[in-house]
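The structure appears right after this line, and notes come after that.
Removed from the display is one protein chain of the complex; every other protein chain stays in position.
Order as written gives the chain letters A, B and C; numbering starts at 1 within each chain.
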Amino acid sequence: MVERIPQDPGYESKVRESFARQQHMATLGAAIEYLAPGAVDISLPFADRFCQQNGFMHAGAIASAADSANGYAAYTLSPPGTDVLAVEFKINLLAPAQGPGFLACGRVLRPGRTLTVCQAEVFTTGPGERALVAVMLSTLIVRPIPHLKS
Amino acid sequence: MVERIPQDPGYESKVRESFARQQHMATLGAAIEYLAPGAVDISLPFADRFCQQNGFMHAGAIASAADSANGYAAYTLSPPGTDVLAVEFKINLLAPAQGPGFLACGRVLRPGRTLTVCQAEVFTTGPGERALVAVMLSTLIVRPIPHLKS
Amino acid sequence: MVERIPQDPGYESKVRESFARQQHMATLGAAIEYLAPGAVDISLPFADRFCQQNGFMHAGAIASAADSANGYAAYTLSPPGTDVLAVEFKINLLAPAQGPGFLACGRVLRPGRTLTVCQAEVFTTGPGERALVAVMLSTLIVRPIPHLKS
Partner (left out) sequence: MVERIPQDPGYESKVRESFARQQHMATLGAAIEYLAPGAVDISLPFADRFCQQNGFMHAGAIASAADSANGYAAYTLSPPGTDVLAVEFKINLLAPAQGPGFLACGRVLRPGRTLTVCQAEVFTTGPGERALVAVMLSTLIVRPIPHLKS
């Protein structure tokens, strides 16, 4: 129904280059685990230094991975010469962020020339049943790159 | 109109103790700058290691400070023996997160026995006019502390 | 993974009775088209009197159907003697709300004793390919019915 055909044949390399420049992802130990047109999964290991007062990963750390997953999912579909920025997002925290690690799966719900809407689900990883930790709904803007430099 | 009378006379010490246990805040270099019934301001210094691909602070880092500001604003009004957890939040990113630092100002909009709603504004700090970088609307749940341990 | 077993064997009749008491649904001409544990679909016919300035259905009319679909999806799973109220919702409007009618499909993402999180998708109906018009993410509170009367 909705087209998931990348307009930029170099979509994979541009996503990986941009991700490598996101120092916040390196700081969190996050990595791209899956990349396809309209879809990016990012892993986030559990780490005490990003926890809140009860020893769960802070909502802001979980949101960081989900926001980047949605942003790069949108970026796979954006035309050459454009960048993608989050305009806003909403996240529901569904279960305590415990366990060895997390996977944030970002998907494009509706690609657009100016605005793209994405949804991410964040699951626990490791042995045992995975749990749905969070869901995020994001609006992103697609902008010509010179615009960003101004 | 809305009461901002703390139910816990030890509200200040409980907030500071809980904040001290949020390792994520220490990792970000965040600090409580203001604390009153229904209001908490948290400072967040700019740091390259929490930036996104354009050299602005990552939305997840800004969201971390705003989420904690709202959470602790709610916590100042929660009864003794309770803790506060974010259920969900929505953040609008209004301007690039540049500059020497940021201040996330969390305020209680409506305190409740079970649910509290807060709003945070995040401003740039430093010389020159401050800019409104982000606004967050959060729903938080007030729960008996034993519940959290189960 | 997540249980979708109704705790109230009379879930279907309680949903239909409550829906019949929602005068707003009758005013909009909305009807329940599908009802199962954790899932409710509500149809909404197009009508000029609920339109905005460009002749599309007003976002508030679309949101009304999606909010009720999520609320009743949550209500199918709530225990006997409880009611369900929306705490908050966020809706993304993905395409102009044109066409002969709409179907709002509400689904429970995570049922809970106190809070339930639901997601609704709103599609166009009628001849031709259906279009995704809106997506809504909602938080709902499950409360004992006497509480509502106080």
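Assorted remarks:
Please note the rule applied: a residue touches a chain if its C-beta (ideal position, glycine included) is under 8 Å from a C-beta of that chain, and two chains touch if they have at least 3 such contacts.
All figures in this text were calculated on a predicted structure; none of them were measured in a lab.
Annotation: of C:Ala65, C:Leu103, C:Cys118 or C:Val133, C:Ala65 touches the absent chain (contact as defined above). Note that of B:Gln23, B:Asn92 or B:Thr125, the residue touching the chain absent from this view is B:Asn92. Chain A meets the missing chain through residues 87-88, 90, 114-115, 117, 139, 141.
On the side of chain B, touch with the chain left out of the figure occurs at residues 1-2, 90, 92, 94-95, 109-110, 117, 119, 129-130, 132, 135, 137, 139.
Contact between chain C and the unshown chain involves residues 18-19, 21-24, 26-27, 48-54, 57-61, 63-65, 67-68, 83, 85-93, 148.
The rule is simple: only the chains that are shown with their structure count from here on.
Residue numbering shows that chain A and chain B use the same positions for more than half of their mutual interface. For the pair chain A and chain C, the distance between mean C-alpha positions equals 28 Å.
Inter-chain spacing, taken between the CA centroids of chain A and chain B, is 22 Å.
Multi-chain contact residues of chain A, defined as those touching 2 or more other chains: 90, 92.
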